[in-house]
Every structure is written in C-alpha cells, then in structure tokens.
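With one protein chain removed, the remaining protein chains of the complex are shown where they sit.
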Amino acid sequence: MTVTKQRSASQGTTFAAGIARTLADVMRADDRVIVFGEDVGRHGGVFRATSGLYGEFGPARVRDTPICESAIVGTALGCSLMGARPVVEIQYSDFLTECMDQIVNQAAKVRYMSGGQLTAPMVIRTPGGRSRSAAAQHSQSLESWFTNIPGLLVVGPSNVADACGMLRSAIESEDPVLFFEHKLLYRLREELADVPRHVQLGQAAVCRPGTDVTVVSWSWMVHESLKAAETVTSASGASVEVIDLRSLVPLDIATVVQSVRKTGRLVVAHEAPIQGGWGSDVVAAVVERAWAELASPPVRVGAVSAPVPMAPRLESAVLPDSSSIVSAITRVLASD
Amino acid sequence: MTVTKQRSASQGTTFAAGIARTLADVMRADDRVIVFGEDVGRHGGVFRATSGLYGEFGPARVRDTPICESAIVGTALGCSLMGARPVVEIQYSDFLTECMDQIVNQAAKVRYMSGGQLTAPMVIRTPGGRSRSAAAQHSQSLESWFTNIPGLLVVGPSNVADACGMLRSAIESEDPVLFFEHKLLYRLREELADVPRHVQLGQAAVCRPGTDVTVVSWSWMVHESLKAAETVTSASGASVEVIDLRSLVPLDIATVVQSVRKTGRLVVAHEAPIQGGWGSDVVAAVVERAWAELASPPVRVGAVSAPVPMAPRLESAVLPDSSSIVSAITRVLASD
Amino acid sequence: MDKDERPSANATAPQLPQWLSTAEAIRLLRTMARIRAFEEAALEQYRQGAIPGSLHVSIGQEACSAGACAALRDQDLVIGTHRSHGDVIARGGDVRRMMAELFGRATGYCGGKGGSMHILDAARGVLGANGIVAAGLPIAVGVSLWTDMQGTGSVVLAFFGDGAVAKGNFHEALTLSAMWRTPTIFFCQNNQYAVSMSIRDVYPHTSIDALAASHGIPTAHIDGNDVLCVLQETRKACGRSREGGGPSVIVADTYRWMGHNVADSGAYRAADEVTAWRAKDPMERLSALLLGGDVISSAELDRLQDEVQAEIRDAVSYAQESAEPAAEDAYLDVFSEQFSVFPGMGVTVARPDPAAATY
Partner (left out) sequence: MDKDERPSANATAPQLPQWLSTAEAIRLLRTMARIRAFEEAALEQYRQGAIPGSLHVSIGQEACSAGACAALRDQDLVIGTHRSHGDVIARGGDVRRMMAELFGRATGYCGGKGGSMHILDAARGVLGANGIVAAGLPIAVGVSLWTDMQGTGSVVLAFFGDGAVAKGNFHEALTLSAMWRTPTIFFCQNNQYAVSMSIRDVYPHTSIDALAASHGIPTAHIDGNDVLCVLQETRKACGRSREGGGPSVIVADTYRWMGHNVADSGAYRAADEVTAWRAKDPMERLSALLLGGDVISSAELDRLQDEVQAEIRDAVSYAQESAEPAAEDAYLDVFSEQFSVFPGMGVTVARPDPAAATY
C-alpha cells in the first residue's frame, strides 16, 4: 500500500473524516472514550475531525470547552487517571505552548513518579505543521520537543488509513500520546476498503522501496518525499527508498538502519527547522549504528531558521518542499 | 583560562554572586534594566542570584511577583517592546513549561512578524538541570526545545567569569535570550580578577586543548567532561580536547568543526535525554561538515530516556556523569 | 460595574450629548465607516483569491475600536487580538499599507511577514494584533508598567474577546496589573461567541464583569454598539489611569455579523439572533443620531461614505500594484543585525562565520 496510490483517489474518505469515523467506532465500542476541546462538539471541530460525534454521543461524552488549553489537558489527565480514555483536541499545535506543564511535567511523568501506581492513557490530537499562509503562530511543527520528554509517545500519520489505525492504537495505548495531524492532510482522500484496524505505534513503513538512497520522513513531508523520489528517479534513474517513520517515540530506528545498510545514503526531511529538529536524532542514531555502511554524510532537510512568514513567496523560502528534498538527494548521491 | 583552575579556588565569587554582581553593575549603568520574578526581590532569589538588588535599586526596579510565569514573561516582553531591558527569573527551568507561549509565539517572533517594527531585548534567567534528588519536576534540562524556535538566543555558562560576561552580553543583546544557569554551578567559586566585561554570545571556548578526541559540552557537563578528560589522559595518555559551547543559538559550529578536523573523533555530552537533545544537532552538523576527517562515528552522551527519579541511586542510573563520558571517549577512541 | 452611570441612554437620545463636539462625532463615524469599508473590501479580495491565509473581520463591532481609540492621546498604546484591523484604522493607520499587508506585499506594514493576524503599526502605538487568544494581555501589562515607570502619562488599551476570559493569561495579567496599578484599560469586545462557543454556555453561574471585578479592578459593563458610550467609558478609564488610579476593565456587548473567520459560516448562531444584532448596527445608530440632530445632512453623509470608499479602493489598488517581497527577505529580522540566518545550513551562527557558508 503506497501513499502515492491513495493520493490520486478522487472519492473515498478524507483524513478528517477518517479521524472522526475512528473516534466514533472506538466510542461505540468503549464507554471509557470521551472527547473534548474547543469547538469539537456541536461545531464538529474547526477541521471537521470530530464531526458527527456530538450528535451521536451527546454532550456528556463530547464536550465543548472554553479556551483553556492547560485545563483541557489537565482535565483529560485527571479523567485518564481514573480509567477514562480521553481524546482531547488542541486546536492548533502551536497552542501546545499553552499546556506544556500538563503534558510534560504531569502526564508524561505521572506513571514514573508514582512508581507505577497511576497511568495516563490519554490522547492529545492536534493539527500541526503549515497550511497556506497561516503565518508564524499557526504553522509550526513542534513535535521534536516532545521527543526529548521521556514518557510521551509522539506519532503523526501521513495518510488516511494510518490515521485511522494509529488513532485506534493511540487510544488503546496505556501511555499518553501526542497525535499530530498535519493540516495539509485533512482533505486528502483515500478509499478505505481494507483499512487495518490497528497500526502499531513505533513501526515505520517503507512507502517506496529503493536501493540507492534512503529518505526518512513523516506526516505531510512523506508526500513531498515521494514526489521528490519520483522526480529524482525519472531524472537520473536513481532508486529512492522512502520511509515514513509514523512514530518519533518509539522510534523504529531498526527499519531505518536496515534501509541505510542497503542504500548507504540518507536524507532526513521534516518541516520543522533543522536545528533542534528530530532529523538530527535520526542522523546521529544512524551514524552510530551504520557507520561502516554509510557511503556519504547524511543530509537533513527542514525549515530555514526563521518563523513562518505569511506571504506565499516568503513562506516558500522558509519551508521545505519536494524540491528541497530533491537537492538533498542529489547531494548525497553525488558525495562520498 | 581553563575551568579546572577556577574550580579549585576556595575563595572568590560564587556563580550566584557573580550573577547578582553583574546585574547590579548593569543596573547601575543602565536605567532600562529591571528585574522581576518570584522571590527575586526582598528574598534575593531562592538561589541567591538576585541578592542585594532589592536593597540597592528598590521595589520599582526589582519586583517580586506572585506565581504567574506566563504573565512574568509576557510582562517582560511588554516592557522590552517599549525600550526596557528586563531580566526575569523563572525559578526553575522546569517551569518554562508554564510560559512557553510567551517565549515561543510572542517574544521569539515579534521582531519577525512585525517586519522589524518591534524588538524584544529581554533576558529570561532560569536555574536548570539536575541538583541532588530534586526529582522529575525540578531536574530537567529543557534547553534543546528552544533551539528549534528561530528568534531565541539560547546560552548557558559553565563558570563564573562566563556567567558574568555572558549575562552582560545577553542584557545588551537586541534579541530575547534564554539564559540557563545550572543549579550545581551556583556554589562554584572563582577568583574574578580579570573577568572579561563581555563574553560574546555564539562563541565556544576550548577549555582544554587536545589532539585525539573532541568532547563538546556546555554548562555543568563541561566539568564532568574535564574530569573525564583527566581520567582518560591519565589512564591511556590519550589527549582530549574539551569544548564548552556556551551558546546553543547561535551555535559556534566552526570551532567544533575545526577541532574535529584535528582530532577526527567526537563525543557530545549533555544532561538532557539523548533523543531530542541538542547533541544530535552537533553530531549531524559535524557529520555534514567534517565527514572526511571523521575517523569514527561520533557518540552522544545524555540522560537515559526516563524522568529524573528522586532516589540517589536511581538518579545516577539516569543522569550522565564523567564516567559516562569516559565510556564514550573510550568507545570513539577504540572504533574506526 | 457601575450600572447607573451607563451612558448608553444618551446614545438613543435624538441629539448629540453636550460633551461631544460635532467634529468629534463625525470623526467617529468616519472611523467606523473606514473600518467597515476596509473589511468589506478585504473580504471581497479574499474571495477573489488576492488575500492568502485567513481573515477575521470585525464587521458589526466597529464602535469598539473606533470609540475606545478615540479616547486615547497620541502617546497611548494599543494591544490587539486576532480581530484587530479596526485598531490600526482607528489610530489613523495607513489603509494602503494595511491592505498591502493582507495581500502579503513588500509594502505592507510587516513586509508581508505578518498578514491580517499580526498587523501592527508601532509608530502609531499599535503594538500588535495577536494570533494567540489572551496572549496580548500580559504584554499590555508590561507595556503599561514601563510607560508608567517612565512617567509618560501614557495609558495602554488592551483589547480582548469574551473567549479570552477563560484563559489563565487573562487572570494572570489582571493580577499583576491590579497589584502594580498599571495604567491599563482591559477592553473586552464581548461579541457573545468564541468561534462556536457561546459565552452563555461558558458562564452559566457568573459573568465576565464579575470575574474581572473580582481582581479589585473597576469594571464597567456597557453597550459596545454605542460608540459614544464606548468613548465616554474609555475616557473615564483613561482619566483614572492617568491620575494613578491603575487599571480598568470595560466589558462591551457587541456582535460579529460574519462567521469567526473566512472559513466559518457561523451556522451555530440562530438566524434571528444575527438579525436582531444586525439591527443594532453601530454605524447606523450614530448616523441616525447625526442626521436626526441635524449635525450632518444626508448628502454630507453620502459624501463621507464616498470618500471612504474611494480611500479603500485606492488601498486595494495600492496593494495590487505593490511587489511581492523578495524571497531573501524571509531571512531578515529573525534576529537583530548581530546574528545571521543562512538558509539551508541548519544552524544559526554568529556573523561572520566562515564555516557556516560551507554547506
């Protein structure tokens, strides 16, 4: 099942609808699952990812909150300690800045600090990444922060089937999960004929097999990577393997290392700025594990070190896309 | 001026007193500098780093705030927009989680978003890192987060002279600065005979010259690195170069690369967990720049992926120290 | 809240109150007209695809920006929200540079980096719209703290929405402001909704006024569609601040006619509610008063509208004709001159750095 195929589908389920459908499925089967957040109820979510839930499950299980991100996450945590399985939405991932204590100092650590007396099985869904000219406070990719905080699972699907399967796994997980949904993905459509019920967290997917260079990516950038792979292959015949990490924590470094052992070359591409971004971790981890097999220095692709500007031309100058990945692939293929 | 020499001094100025003295010096010379935060006034700060300021400068320029980290940073930002040079304290860096929006979405971006109409020359001082058995919510090293946010300067001195010189530069900087003060450093004493008035931000220091391996570190871990270097040299005769980055943003990658070109081997050591930590950036950046000169894969030293536990034996099992660095040095020296 | 002092009764009277000059009254009308015309034009340009990103318009709420800003002196300052075109216009901002900013052009206030949600005019003391709900409030406290310490006599007008009241930042800001008695006017444009969330559903057992007043800050609850009332109450608050009386809160009831932003139809609101509020059009109310009191003739009113429309058409043309920013501009103003950002090298380095350029 490759992502490129799914992208061309003109009917089918959108990413947003897939999220909503999975939530509904899970809520039907499991009373412990509740949903809350800003505008997630009657309104169905500003990205429509909770559409229909309020009507089916009512105001007790689908709760509209006022604007209070810290209390939203803290309340979810409290519910989870008592056995609920809350799925809360933070309306834009940029607003995670408003509830970092509850995520980082509370949810991530409660199991550990309590010596295992408590667990926090909760999911924080949040639309992340760029959209089109949403500017500096609504375009960030902040996922890397959470990889530095032991106790949190950090995941982000790149397609509808994964979104459904990973969300299901996230809700069933005993650990708190940050679930990043890229804003450009919401309208992606896919036929969901044989959706796997679960996609296990911590397993990367090889989206496109190849032998000359490995491109590691996640979320929206998987699509840019696949496009770049296509471009490179048609231009030079080089065979590009594209890996969708799907989870940053746990990190399926084994799949990446296996690929690099084969290709000898690595590009890591994400939308976040390069410095402080998770691409560096992947590079460093691969260098430690596959030193001998690396034919050239791995290259990171990410945003330029600038806030995301509004004007389209400026935005393109800051954020990476398939052409940035093409350059990086070309560079790693050329060097040794 | 090497750090080892300073550490043996039994008299002199403590790190905490050096901070307070620098603040006083700067405040005497510049009316625009004001200080506020929790317990920083009458009490002189829970780590004594603002001791004496309230008495000398009074309650208008040295303000005790209630517990409201977000408003502390937001208020500082507001002052700075109008030309003040606020220096605020967040009592433990773990509480940066409480004011991330003001730091990340506001202070870091205001210059950019306004197209240069506004600037935010403010300093956030914050005690970071471990102390002894302070447990999971008072021991974190969260500096890596901020390196992923363009617009912020991120610095952390390892000794008293640097603390003074860097704080001065931070206050004079036009950009918002996160100034990390490691809790284990506060009682460090140094003779401050010939303190440089300024230490420019973005310049690393070679603390100990060597030829066989480069150890890159910052803040408290510089001391652990120097100790490790001593151990390795006396045991094996290998010559270890230790670099104190001092700033993560701007990153003085040139000094690191120059060293690695000479030694061919790299260890990066910090106290934060390895995944998501800035060590990965240094490794990835060096790999990109000095691939040909690297004789062995760089190795990262950091905390195990666990919250910091309270019990001393557990704490030692999670946090890195000189012995972790010795192992890493040994490994990079052995491999090729 | 001092209900008995509500000046709103005046506004429905058939003639202008004593304290307001004709010139002032006409200026208020013009400001509201400029705000409305600007935002209507922006919506139109958005629909035509000329404006990228999103857009939050304040149509129906113009009396708040116009009335409150009219109470300010030149050295006073304003902090806004995500819905803050009106602030810039009410302070006399340049609609050309505003429209250019919305278009993402180099001639815009922020060179195209900010757009609608980050528009500001620092030279006129408008320190910024803000994309984060309630985030401007602590910043406003800081601005007023410093101007107060400088003894400039400036006050700071900080707008926020009803939705901001649930945020911790609202209370933290009020706490510091009350404690330090900063000259801050916290002005709530209570348009009854935060996106789809009705304020009635959030506070079944209390009100914004009660929450604000509990901080020990004088709080007034007013008709936010009555521009004279807004002006008068804000003047009162400014006066108190300038005399060292510290902060005030003003809660102004109003309504946004449109959806939350261009992506929202506002379907969560009953049609008759929208209709009822549209009938309270703040511009209509002031025009009626001016016409009724023979302060202005209907021909003069038409001329005023024509002038405003022409000004906004000109702003649109200006934006259309302005150049897009150069791609390299994206790398400016991340940091001060001291440091440089180079695209693609993955680290921020102090300048000059020879190694930086190697990749």
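By written order: A, B and C. Residues from 1 in each chain.
By our rule, a residue touches a chain if its C-beta (ideal position, glycine included) is under 8 Å from a C-beta of that chain, and two chains touch if they have at least 3 such contacts.
Owing to the predicted nature of the structure, the values given are computational and were not obtained by experimental measurement.
K.L.:
Thinking of the complex as a whole, which visible chains are touched by the chain that is not shown?
P.N.:
In the entire complex, chains touched by the missing one are A, B, C.
K.L.:
For the full complex, which residue in B:A134, B:L192, B:V206 or B:A295 touches the chain that was left out?
P.N.:
Counting the whole complex, the residue in contact with the absent chain is B:A134.
K.L.:
Which listed residue, A:Q200, A:S296 or A:S327, touches the chain dropped from view?
P.N.:
For the chain that is not drawn, the touching residue is A:Q200.
K.L.:
Quick one: say which of A:E38, A:D101 or A:D162 touches the chain that got left out.
P.N.:
That would be A:D101, which touches the missing chain.
K.L.:
Give the residue, chosen from B:T126, B:S247, B:Q275 or B:T330, that touches the chain omitted from the document.
P.N.:
Missing-chain contact among the listed residues: B:Q275.
K.L.:
Using the definition of touch stated at the top, determine which of A:L53, A:A76 or A:V268 touches the missing chain.
P.N.:
Of the listed residues, the one touching the omitted chain is A:A76.
K.L.:
On chain C, where is the contact patch with the chain that was removed from view?
P.N.:
166-172, 175, 178-179, 201-206, 210-211, 213-217
K.L.:
Pick out the residues on chain B that sit against the missing chain.
P.N.:
Here the touching residues of chain B are 38-39, 42-43, 46, 64-68, 70, 94-95, 97-98, 132-138, 274-275, 300, 302, 304-307, 309-318, 324.
K.L.:
Which parts of chain A are in contact with the chain that was left out?
P.N.:
Touching the chain left out of view, chain A contributes residues 34, 60, 63, 65-66, 68, 70-71, 73-84, 86, 101-102, 105-106, 110-119, 150-151, 153, 173-175, 200-203, 247, 249-254, 257-258, 281, 284-285, 288-289.
Going forward, only the chains that are shown with their structure count from here on.
K.L.:
Using only Cα atoms to place each chain's centre, name the chain farthest from chain B.
P.N.:
C
K.L.:
If you average the CA atoms of chain A and of chain B, how far apart do the two points sit, in angstrom?
P.N.:
30
K.L.:
Just the number, please: Cα centre separation of chain B and chain C in whole Å.
P.N.:
Result: the chain centres lie 39 Å from each other.
K.L.:
Please set out, as single numbers or ranges, the residues of chain B touching at least two other chains.
P.N.:
101, 105, 112-113, 150-151, 249, 251, 281, 284-285, 288
K.L.:
Scan chain C for residues touching two or more other chains and write them down.
P.N.:
110-114, 118, 130-132, 168, 334, 341, 346-348
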